[in-house]
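One structure is given below, encoded as structure tokens.
For this depiction, one protein chain was excluded, whereas all remaining protein chains were kept in their positions.
This part shows chain A:
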Amino acid sequence: MISNLTSSERQYALLIAVAVALAGLAMAALGRSDTLGVHGVIVMLFAGVVIYLIMSSLYGPEPTEDRAVSYYDDPIKVGIVLSMAWAVFGMFMGVWVAAQLAWPDLAFDAAWSSFGRLRPTHTSGVIFGFGGNALIATSFHVVQRTSRARLAGQISPWFVLLGFNLFCVLAISGYLLGTTQSKEYAEAEWYADLWLVIVWVTYFILYIATIARRKEPHIYVANWYFMAFILVVAILHIVNNLALPVSWGHAKSYTIWPGVQDAMVQWWYGHNAVAFFLTAGFLGMLYYYLPVRAQRPIFSYRLSILSFWGITFFYMWAGSHHLHYTALPHWVQTLGMTFSVMLLVPSWASAGNALLTLNGAWHRVRDDATLRFMMAAVVFYGLSTFEGSFMAIRPVNSLSHYTDWTVGHVHAGALGWVALITFGSVYTLVPALWKRERMYSAALVEVHFWLAIAGTLIYVFAMWNSGIIQGLMWRTYTEEGALAYSFVDSLVAMYPYYIARAFGGLLFLLGAVVGCYNIWMTVRSAPLAVRETDAPVVPAAVPGE
């Protein structure tokens, strides 16, 4: 990998790694009586490993082949591996926290392992670790193929990928240490947030510069989504995380947004993290890998336009549906509800467009579990966007809010849509990247598919049941007009569902482990493929054109 860099590039990379290590040193010194110091040490260790890797081949031979005639796939390979590793970590954490709700003593009486600290390691592990790495890797792959141009940088893709993973490590180790902003899905503290801004701006510049090199006149749909993902996530991240550190030696900061404004900013962020991280980014994946795998062009160009702009415009209004009946002014709640309902149109336009693309390829869906992953993902996408619009309606929300129904909804999206589309894309991508004929075992892809489907269904049904029961118990009155159930009554009713949910999650985790094994064996031993040219400039089959 490093042997594909020229020696001046290696020196340049070394310089960056040393600068990062020095920043770590400064953090360690300033924050020596604080968790900031621990994070300084972690930064130094991380940079140290990178320095070691570069040093060990600093004086190796120069790359021999002409790099301009090939795509830059090294960072993509590492990204896929990291993504799968984070998947196993994040899902394991999920199963563990789920089990803690059923058996609270599974925290072993330690501070770092109690529910409140573990829960964000699960959410960040799967959203950012698994999802984020998958998005970075696939976006690098898709932008090169659809632009027929090599990535516009040699070191910057590595900087983006490794820098992002450093952010993930800081965020997640922070939660275990008790360092958190407590903003859901944005818990990482100010210094990690600043670092992510640097990484993300590099990502954006790299992406746009690559698109600018394209040999195609038009920018392909998948790239619209990836661009929206990168851009809007930057805006959301910066605004939501504006904060004042207690001092330069403190990991702790106070957000600049107080009370009700903080609530609005937080859920504007939170909902659009769903929209632009977990939807737009993964739609980018869908718009490339689904047509490639199905060997059919996208059904409708018009629908693509409609759904892209609909999603980009409508989603940003919808966040306030997280705050129905709260102290947030009523007019904002109403706007949030209205736009959430309208969102169904572009969402279903996307889902319909994807399903109609499969028309004429249904026999492939039947025979090929990889394509079936993507098809199922689209179905779950359609279902959970419908459910989301429904739950955004105020009276429905009065029942569902604060209950497990919300958790079930999120997982219908996260497991059913995000994870399934990722696995489908990864199974398409891995043989292509490592130049294999196919995955090591089609049967194991099949096993993974059914574990994932079973896990998702058990999970979602358990949470629907518990959520609706809980919501109804809270609002049930006796004939005398008193509340019928105490809070603890409603808690006791939850236990069977908590156990079922943990079991569903476990199945899903097992599926991911099977996937890791299959990928590993593919890289090691699947037969090599003689592929039609897969290189820049030379025309290659591009879907939808």
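Definition applied: contacts are C-beta pairs under 8 Å (C-beta built on N, C-alpha and C of every residue); 3 or more make two chains touch, one makes a residue touch a chain; residues count from 1.
We take it that contacts and distances are computed from a predicted model.
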Undepicted complex member, UniProt protein name, chosen from "Cbb3-type cytochrome c oxidase subunit II", "2Fe-2S iron-sulfur cluster-binding protein", "Acetolactate synthase small subunit" or "Spermidine/putrescine transport system permease protein PotC": "Cbb3-type cytochrome c oxidase subunit II"
Which of A:P63, A:G178 or A:G352 contacts the chain that the document leaves out: A:G178
Among A:M1, A:L45, A:I305 or A:A443, the residue in touch with the chain that has been omitted: A:I305
Hidden partner chain, touching residue among A:G336, A:G515 or A:P536: A:G336
From A:N165, A:T255 or A:S307, residue that would touch the chain that is not displayed: A:T255
Missing-partner contacts on chain A, residue numbers: 100-102, 104, 107, 109, 111, 114-117, 119-120, 175, 178-184, 208, 211-212, 217-219, 224, 227-228, 231-232, 235, 239, 244-247, 250, 252-266, 268, 301-302, 305, 309, 312-320, 322-329, 332, 335-336, 339, 398, 401-403, 406-407, 474-475, 477, 483, 487-488, 491-492, 498
